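Dropping the structure in here first, questions after.
Shown here: the complex without one of its protein chains, the others still in place.
First chain written, first letter: the chains are A, B and C, and each begins at residue 1.
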Amino acid sequence: MNSHAEKNEFTSDEMMTIAASRMLKSDDVCFVGIGAPSAACNVARLSHAPDITLIYESGTIGTAPDILPLSIGDGELCDTALTTVSVPEMFRYWLQGGRITIGFLGAAQIDKFGNINTTVIGDYHNPKTRMPGGGGAPEIASQAGQIYITMKQSLRSMVPKIDFFTSYGHGNGYDDRQKLGIKTTGPTVLITDLAIWKPHPETKEFIVTNLHAGVSKEDVQAHCGWEVTFSKQITTTPLPDATELNVLRELHKRTNAAHQRI
Amino acid sequence: MNSHAEKNEFTSDEMMTIAASRMLKSDDVCFVGIGAPSAACNVARLSHAPDITLIYESGTIGTAPDILPLSIGDGELCDTALTTVSVPEMFRYWLQGGRITIGFLGAAQIDKFGNINTTVIGDYHNPKTRMPGGGGAPEIASQAGQIYITMKQSLRSMVPKIDFFTSYGHGNGYDDRQKLGIKTTGPTVLITDLAIWKPHPETKEFIVTNLHAGVSKEDVQAHCGWEVTFSKQITTTPLPDATELNVLRELHKRTNAAHQRI
Amino acid sequence: MAQFVSLQDAVRDVMSDGLCVALEGFTHLIPHASAHEIIRQGFKNLTLVRMTPDIIYDQMIGMGCASKLIFSYAGNPGVGLLRRLRDAVENQWPVPLEIEEHSHAAMANAYEAGAAAMPCALFRGYLGAELKQVNPNIKMISCPFTGEALAAVPSIRPDVSFIHAQKADRKGNILIEGIIGIQKEAVLSAAKSVVTVEEIIDEFDTHPNAVILPHWTIDYIAEVPGAAHPSYAQGYYARDNSAYKEWDILSADRDLFLKWMAEHVMQQTPDVFAKRAQFTNPQSTGQGDSCDE
Partner (left out) sequence: MAQFVSLQDAVRDVMSDGLCVALEGFTHLIPHASAHEIIRQGFKNLTLVRMTPDIIYDQMIGMGCASKLIFSYAGNPGVGLLRRLRDAVENQWPVPLEIEEHSHAAMANAYEAGAAAMPCALFRGYLGAELKQVNPNIKMISCPFTGEALAAVPSIRPDVSFIHAQKADRKGNILIEGIIGIQKEAVLSAAKSVVTVEEIIDEFDTHPNAVILPHWTIDYIAEVPGAAHPSYAQGYYARDNSAYKEWDILSADRDLFLKWMAEHVMQQTPDVFAKRAQFTNPQSTGQGDSCDE
């Protein structure tokens, strides 16, 4: 499955980040989760979506960091932001206020309806593994216009039933979300290291619409804990082009240099 | 009754402002009403209480204007403030937050328990005179640590029964205020152009504790719509000293010059 | 996305009869030019929202633009009453005016809640205040943890908000400095927003925590120097306090008022504000002559 990485000289991680970056447009106002989403958002900004507005929950609005922040509040984010507001204002006026078009999240555990668990493995009160918890995600998931999710596939991360509903996606599918009084669209795309998934218009189950180059349906199923549905018109994700790869690699190079101590 | 003005070379207005200014201390944090309260607060700051913190509802914290503002939001207030916050923050964090020691109010109509009307004369829905309304006062009255009131006496302004409870003082006296769930002390002093009044410790009725120089009990009663109670140990308000008069007059002189157009 | 247009075009595009409209600015940066443009274009039956109605709403009410007013302090600050507003409330002239009256704390909380897309605001207010007996939009609810009675008011969500600001940059971001009042909330709580600015500059060079409204929160930007006069714009011109005092006389009489409006509003354009404000720059306070040019 990783053979395409050598063949085409890019890794599946790079493919994931670049495929995710392509989902974003210049007029998006994106609430950025740390890690994979942050890389995708900044690649978009540095390539095809130069005017995209990136917002981090630390309060930085319209930020344009030259390196990837390690946390959601590195100084780089403030230095390059249009303005920086308080955390209560960020959550009240900007997220709850409905000013965010895209919330871009990662996930430790996800189900086929885009519900996310980042809280516990096992029982909440007696956990096998205590994870960080929701942070901003529960309200990003219900208040941003749409949710994009990006994560690596594995049997541990893509499960039939998540242990805890940290952030609500499409519940058990269909109009579960509307029934709870949530007015936003919810997850509209999932970008993994193997494929691109979109919710079925009716059932809201994530189905594979694109396979990344060199990835088979069997690869996808082998790294997913539920029985995968594939679109009838499945296409191959366009390869990363030279610009995209260059932007991503230079970004990581600058980032690593800045985070290094001699 | 105005004879003392000529005799001692100050007006009853000046006496009122100076007597009011003396109530304030350097460690007070005072929410300043416009007009007479503003003059008193700034005379205090420019004389015996140089470190007093003056706050105007427009958002200016720790302001030290060189002239009296005409409105509660003149540029002078911001220019000389420690910092300027938004109006929602002012009312939530600073006033409701319990950070104000003194709320200094004026009044169009007041009763003997320090309840204030600045809303209507006559019926609310069919008013004889529509006045400006409460503005910040209803919550200043319930949320500032204590309330100081300053106003000129007249039969129209000091009435047995106010037409509308804009801002709550001591209700019908005794522990009416506590019964409503209000935790602050309420009005603790009333400074008029004729006298200084303080609430009776039990009944909470304003009683005259000081008469300004040259003012008789009959003068006070003649300019008050309810039957006035006088303290047994009534004293004469100390005369304005040269410094106080000078500070007040220079302040008014600078203010008039700044507000004048040629 | 912010469009740079003339104030005339912005008002024409965004306004229609019967809308709920807020023109905000707390003493500072009051959008006088926008109020005058709305009056000139003749919009009617508006619900006007503003903490301190001030001269601009006295003018709009006196010219018959409004059928309802939501407010918390209807005075000419430091001067006295608003005479056109009184005439409408007391004598239904020129048209009846319904009022919904709050305290400042309630309005500030209601704008804050509007900016946060909340249906209502919760605060510790109106204790002992009679307004809650006459305004059905003030309710008391219990804290679910302590049982304390707290005041609730509906959030403010205007159809259109108008503010004035010091600067826009070329991308359409807006910078407000000094007494910032309720302007950020007025814009963020509204479905549409129109901002007049003193000037348009290439790029802001300001503090990281300065009050900036991003271009994607603004619909229309019009460059109208002096647009706040006789209010003021910190860093540009001072408050024309004499004009506020003169308004007390000009507005006392219906005919005098109408004559003044005809001459100083109806026969003018937004361009006139630059001239009005130039006599009150902060370095030469005391030189303005707005009301009698």
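To be clear about the criterion, contacts are C-beta pairs under 8 Å (C-beta built on N, C-alpha and C of every residue); 3 or more make two chains touch, one makes a residue touch a chain.
Worth saying up front: this structure is predicted, and the values here are computed from it rather than measured.
Student: Of the residues A:Pro132, A:Pro160 or A:Pro238, I need the one that contacts the missing chain.
Tutor: Answer from the full complex: A:Pro132 touches the omitted chain.
Student: Among A:Ser47, A:Gln109, A:Gln153 or A:Ser167, single out the residue that touches the unshown chain.
Tutor: For the chain that is not drawn, the touching residue is A:Ser167.
Student: Can you tell me which of A:Thr17, A:Thr60, A:Ser157 or A:Thr237 touches the chain that was removed from the display?
Tutor: Checking the options A:Thr17, A:Thr60, A:Ser157 or A:Thr237, the one contacting the hidden chain is A:Thr60.
Student: Extract the touching residues of chain C with respect to the undisplayed chain.
Tutor: Residues 116-120, 122-124, 137, 139, 141, 143-146, 148, 150, 152, 154, 177-178, 180, 206-211, 234 of chain C touch the chain absent from view.
Student: For chain B, which positions touch the chain that isn't shown here?
Tutor: 27, 29, 53, 61-62, 78-79, 81-85, 92-93, 96-99
Student: Considering the whole complex rather than only what is displayed, give the residues of chain A touching the chain that is not shown.
Tutor: Answer for chain A: residues 34-35, 57-60, 69-75, 77-79, 84-88, 90-92, 95-96, 119, 124-125, 127-139, 141-143, 164-168, 171, 177, 180-182, 257-262 touch the chain left out.
In this text, only the chains that are shown with their structure count from here on.
Student: In terms of CA centres, which chain lies closest to the overall middle?
Tutor: Chain C is the most central one.
Student: Counting only C-alpha atoms to place each centre, which chain is farthest from chain A?
Tutor: B
Student: How big is the gap, in whole Å, between where the Cα atoms of chain A centre and where those of chain C centre?
Tutor: Here the centre of chain C sits 41 Å away from the centre of chain A.
Student: Check each residue of chain B and list the ones that touch at least two other chains.
Tutor: Correct list: empty.
Student: Quick check: what residues of chain C touch more than one other chain, meaning two or more?
Tutor: 112, 184-185, 211
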